[in-house]
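Removed from the display is one protein chain of the complex; every other protein chain stays in position.
The first chain written gets the first letter, and so on, giving A and B; residue counts start at 1 in each chain.
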Amino acid sequence: MPNPGTAELTLQERGILATSAYAAYLDDFSSADRVPVSAFQQPVLVTRNRQYYSRGQTYTITWQDFGQPLPAWFDPLIQGFVDLLTLPPNWDSYGAVVIDPKVVQDAMSFIHGLLGPTSPAPRVVPLSDGGLQLEWHRNGIDLEIVYDRDEAPHFYYRKRLSGEESEHPLHENSPLLKSIISSLN
Amino acid sequence: MSAPPFQNDPSIPGDERLFRRIARTWINWDEQGTPSISSAAFRDPELSVYLESVMARDGREPEDAIAGYSGYGLAAITAAHARSLNQAVARDPLPDEPAHGVVYGQKKRGGIGSKLRDGAIWVKTPAPA
Partner (left out) sequence: MLHGSKDLPNFDAPPVVETVLSVQFEPLPLLQTAHLGILWNEYRSSFPKTEERPPLDPVIEQFPEPQRVRMGLKLQAFENPPVPRLWFANLQGNEMIQVQNDRFIKNWRKEGDGEQYPRYEKTIRPKFDRDYRIFLAFLEMNQLGTPRVNQCEVTYVNHILAGEGWEHFSELEKIFTFWRSPDLTPPGRAEDLRLHARFVIPGEAGEPIGRLHVDLQPAVRITDNHPMYVLHLTARGQVGDSVDFFDIGREWIVRTFKRLTSSSMHTNWRIKNDAESGNR
């Protein structure tokens, strides 16, 4: 006789994105017949798409969230990434290579998890070696997150007034980076 | 240990202006339409530049460095400024560009690219987008 096996009892908590195993159900008919009760609405992940255009090419970005409004930084940031992907060889007139799509994907995934709803959008700037950097220059602060191609990413931070500056490997210093970004508001 | 590919040339004076073409993708315009340059424009370890004195010797205006490069701007740093950031400034004439030079040295760490950028001035400002 089949055994239900190990029951992994879980509760979905608002704001925590789940694994792909919690994909949206397919009951397109009956879901239209009912509405959940109780104040705690189980958040449902939705898959979203958005298109961006650059230099005659179309890029589609897909992601999952709970259908909330997009933050103000979202469109300028993604458009910035797409604009990098469509740069031709020698885009800097000094023999620059095209931007590495993997670097773009890595940077995009990282920054998406870093920025808060009201964070200012960084500028997305290409590097001649095929990497990119994300930079902010606000409130007397220069912050650059640098993805040199084939090197571990790092960030550089400087207070223009005092000249205080520092440089840190990226992934090991996310809390510091988050606090710097929040000071840019 | 092999010698670095470019050695500092003391015959290039400190006040020599070194011109650098600035691609539009390296330029940010603020709300007032004022362009600023990203440090990304100054990160190449072998940074290509034009030596003003060589261009002047050949009767060329600085803007000649961006002739045929629509939308580009032209910025200048001084040799002294580059050397203050541990960069070598060298001549590197090319068959089709006798004014070509190189600012050679590590720029990826220590904010060198940012500091080179800080010393840059516009020679020819690009038109806003």
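In this section, a contact is a pair of C-beta atoms (placed from the backbone, for glycine too) under 8 Å apart; a residue touches a chain by one contact, two chains touch by 3 or more.
Bear in mind that the values here come from a model prediction, so they are computed numbers and not experimental data.
**Q** Check the whole complex and report which displayed chains the hidden chain contacts.
**A** Result for the missing chain's touching partners among shown chains: A.
**Q** Considering the complete complex, identify which of A:68, A:90 or A:105 is in touch with the unshown chain.
**A** Hidden-chain contact among the options goes to A:105.
**Q** From the listed residues A:33, A:150 or A:164, report the one that touches the chain absent from this view.
**A** Going through A:33, A:150 or A:164 one by one, A:33 is the residue touching the chain not shown.
**Q** For chain A, which residues reach the chain that was dropped from this view?
**A** That gives, for chain A, the contact residues 1-12, 16-30, 32-38, 40, 42, 45, 47-49, 51, 57-65, 78, 81-82, 85, 101, 104-105, 108-109, 112-113.
The rule is short, and it goes like this: only the chains that are shown with their structure count from here on.
**Q** What whole-Å value do you get for the distance between chain A and chain B if each is reduced to the mean of its CA atoms?
**A** Comparing mean C-alpha positions, chain B is 33 Å from chain A.
**Q** Under the touch definition given earlier, write down the residues of chain A that touch chain B in their complex.
**A** 83-84, 87, 91-94, 123, 125-129, 133, 135, 137, 142, 144, 146, 148, 151, 154, 156, 158, 165, 167
**Q** Which bits of chain B are touching chain A when the two form their complex?
**A** 21, 23, 25-26, 28, 36, 38-41, 43-44, 48, 69, 72, 108-111, 114
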